[in-house]
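Here the complex is missing a single protein chain, while all its other protein chains stay put.
Order of writing sets the chain letters: A and B. Residues in each chain are counted from 1.
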Amino acid sequence: MKIHIKNGRVIDPANAIDRRADVFIAKGKIVGVGDTAPADWGGHGANATIDASDCIVCPGLVDIAARLREPGFEYRATLESEMAAAVAGGVTRLACPPDTDPPLDEPGLVEMLRHRARLPGFAHVHPVGALTVQLKGERLTEMAELAEAGCVAFGQANRSIVDTQVLLRAMQYAATFGFPVWLQPQDPFLARDGVAHDGEIAARLGLAGIPVAAETIALATILHLARETGARVHLRRISSAAGLEMIVAARAAGIGVSCDVTINHIHLCDEDIGFFDPHARLDPPLRAASDRDALRAGLASGAINALCSDHTPVDDDAKQTPFDEAEPGATGLELLLPLTLKWATELKLPLATALARVTADPARILGVGGGTLAIGTAADICVFDPQATSRISRETLKSQGKNTPFLGQELKGRVRCTLIEGHLAYDGAFA
Amino acid sequence: MPMPTHLPDAAELCTHLAAAMRPEITPQTALIGIHTGGVWIAEWLHRELGIQQPLGSIDVAFYRDDFNQRGLHKGTKASNIPFDVEGAHIVIVDDVLYTGRTIRAALNELFDYGRPARIDLAVLVDRGGRELPIAATWCPQALALPASQTLVLERDDAARLSLRVTEK
Partner (left out) sequence: MTRNPQLNKHGELQHLITLEGLSREILAAIFDTAEPFAEVAEREIKKVPLLRGKSVFNLFFENSTRTRTTFEIAAKRLSADVINLNISTSSASKGESLLDTVDNLAAMQADMFVVRHASSGAPYLIAQHLAATGRDHIHIVNAGDGRHAHPTQGLLDMYTIRHYKKDFTRLTVAVVGDLLHSRVARSQIHALQALGVPEVRVIGPRTLLPTGVVEMGGRGSLRVFHDMREGLKGVDVVMMLRLQNERMAGALLPSPQEYFKYYGLTPEKLALAKPDAIVMHPGPMNRGIEIDSAVADGAHSVILPQVTFGIAVRMAVMSMLAGN
């Protein structure tokens, strides 16, 4: 099977390419990027041609945080529904956190998930293994076994390890094998009962607050232990300007940590809770406008390494409740690209810089390839029309989760097609 | 009834009304004006007739039958009935008698204060158009007006009363 994507603007941040070019694909791999076909392309031409006029051709998006809800929460979403959402959003590779039911703390569960996800037309799925058994923060999991089963990193999803000795041991053990440790910095005591950023809005609405100190205190602990253990730490879901400053300072002091932010946190703040909109109930909470602005800038400068969807499908029953009872989270796989573009437009960033945060940069954190159009790599490609708009609605979302604060909004950037290993996984022409 | 070429003088009507009422007033008679026009007339009658019982006033907004259509009237006043309704002779005073619904509401309200011995009705003008079996005891003037018009009593800064017709 040979595919020829022609007339598109190719943006490949990993290889510093941003120009009009054709992409040539054979046997599931990229064999050429340029004006003419590679020498060994053959005389018969392509089996299929994709006309990418007015479109951008870029590496398939890499989303380092997407809950697929399997196993355990199939009433909220299934692998099938969420894989359809991923490719519709141009996402070809994703990492899923271990907070399934049961949690991903046994190799069998990981193998099963990997097996289920290994279908043509499905995005590459990389489970993040549980760092502790049942995510309880007490006993370590069999990390080496889990890595063999396919885990790319170890973490606690959005849960904390309360016992700092266990945290130290977990990081030491992971560092022994060079496994990355992904942690979400939030002090469970300061966050207890909290549902919103502890500030003016929470005070006004009468919502229990989570202070910024919940993030900075947990960060301080993690950063100290990262220095102590030399573990490869990735910090999930930074929410505050103060937290970001600490990470920048830690790097300056020689602690090598990466971090990410979600599409919701670079566009929204606590004011967007409005009249108690349960869709704005997120974990970590949406913080002040000044925090949001710092996160937007930090992502632009590269201080924040990656942008993720933090895709969390929640069923209506768990969202149509009072704000404080609503389950936190928002669906996001299909919003990752349009919200990346929105951020880039608002900050007047070069598209290549913006796309790097959802392709090459998260791929580097994952460390399993992808996020590039380099010759010889798998043809995981997203072709999108940056000017076409679509309205985010319950009807158009493929994800089973219809929960997003962006519901009803008109956003620019529509995926024309998504290729995974040279297979046409999504064809938006018919969508 | 004749169509009015000009409106009658309100002060003159008051004088006629007082003259008609005078023979029937006893020391037990009490006046209650209905907000707003009825209260003005009742204040004048109270002085003119030398009524001994203190003057009462009621705002029937809470008893109106059009609440479901029109909601609560803005500027509703508290009713004030400073005498014992039980066994009293009460004269309800209003400016214009029309459908009879205001008087129905006033009667209902009065009975929530007690059981009067007798109730009479005094109005300046009867413009017809009754929708309930209600009649005035004293009324110096009948006046036919099309339903499209509203007849209102007004009071100026010098406390002079006058009638005015407005189109709805």
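Throughout what follows, a residue touches a chain if its C-beta (ideal position, glycine included) is under 8 Å from a C-beta of that chain, and two chains touch if they have at least 3 such contacts.
Because the structure is predicted, anything quoted here is derived from the model rather than measured.
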*Determine which one of B:P23, B:G75 or B:P133 touches the chain that has been left out.*
B:G75
*Residue among B:P54, B:G114 or B:G129 touching the omitted chain*: B:G114
*asked:* Can you say which of B:L7, B:A61 or B:I134 touches the chain missing from this structure?
replied: B:A61
*Against the chain that's been left off, what residues of chain A make contact? List them.*
198-209, 211, 274-276, 278, 317, 320-325
_Across the whole complex, list the residues on chain B that are touched by the chain not included here._
59, 61-63, 67, 70-72, 74-80, 85, 108-109, 111-114
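Simple rule for what comes next: only the chains that are shown with their structure count from here on.
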*asked:* I'd like to verify one number: the distance from the centre of chain A to the centre of chain B, where each centre is the average of its C-alpha atoms, in whole angstrom.
replied: 76
